[in-house]
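Down below is the structure, laid out as structure tokens.
Entry: chain A
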Amino acid sequence: MHLLTGEEIKASMAPARGLFVDPLLDPGQIASSGIDLRLGYDFLVGVTTRRPSFDLRPPASDQPRGIASYFQETRRDLGDKFVLYPNQVVLTTTLEYLCVPENMSVNLETRSSLNRLGVHVGTSLQPGYTGCASLELFNHGHTPIELVVGARVVQARIFRLDATHAYLGKAPRKYVANVRPEVSRILEDSELARLRAIWERNSNAGRDID
Partner candidate 1 sequence: MLAATSEKFGNLEPVRILFSIARTNPEQVPPTLVEHALAIIRQAKELLANPAAADQDTLPEAISLALAMRTHADLASDLEPIDTLQQIDPDVAARALEHLDAAFAD
Partner candidate 2 sequence: MPHSLTDTNLRLLDGKLCSLCDTAYFDARIVDYLDALRSVIATLLRRQPVVPDLLRDFLAREIWKGVQFLAGSAMRLQPFEAIYGLRAAARDWIKEDVLIITALTQQQNFYFQAIHPLFYKITKDLLQLEVEADVVQVALPDVYRHKPLFSVALYHEFGHFIDRRFQLSANVELLFPNLTLPSLSAPPAGWTQEVFRNARKAHLREYFADLFAASYTGGAIKRFVDDFAANADVSTSHPKTYDRVQVIEALLTGKNHRVIEAFRHALHARQCPDLTPKYSRPNVEEAFVNLRTARLQGVSEVHGILEAGWEFLHQAADRDEGVWQHIEDADAERIVNDLVAKSIRNWMLGEQWSHAPADG
């Protein structure tokens, strides 16, 4: 695995199948060993509801409340402020739409300036990923922070891999070519159905003994 330098990043931005970053508002975003990416303009803000918790293993008979209902959508324009309050979960994306080649992967980390204010994001993009990268913002500090839409917030480190890995084809993908934040689709994880079956069997076994 090889961390691409700035020059290698520029070289890999070929039109059809190479690394794709759109828009690249300032070529200066390409640093010595990564690309700075900007804060996007769509946000999903966590809201308080009457439910006590997210149930990630709801009973099969229950109609689960859609996870989207725990978030409120809001949009801004370039240059607008977005206030991130302490202990608030906010989903957003990078301003840039990215295409990661099948022989590369990307790690995203908040810039040091934001880390020092108590905001930390760490995520990665798999080979073949397309879309605006999802950013899950959380303010660990005590003071609200006024973020600016379009400001550089994360740095992408890009790694060339030894083999190619197709993003689509082998298994269904939940997040494809997304251009705005999407709530978690964890309830679609197939293992949750298996785990629910195990739990139900365990529960019934307990009743038999009793």
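Here, a residue touches a chain if its C-beta (ideal position, glycine included) is under 8 Å from a C-beta of that chain, and two chains touch if they have at least 3 such contacts; residues count from 1.
On the choice of candidates, all candidates are chains of the complex that A comes from, given by their letters.
Every value quoted in this text rests on a predicted model; they were computed, and no experiment measured them.
Every option in 1 or 2 comes from this complex, but the candidate touching chain A is 2. The part of chain A that touches candidate 2 in the complex is made up of residues 15-17, 20, 22-23, 25-26, 73-80, 95, 97, 99, 130, 132, 150, 167-169, 176-180.
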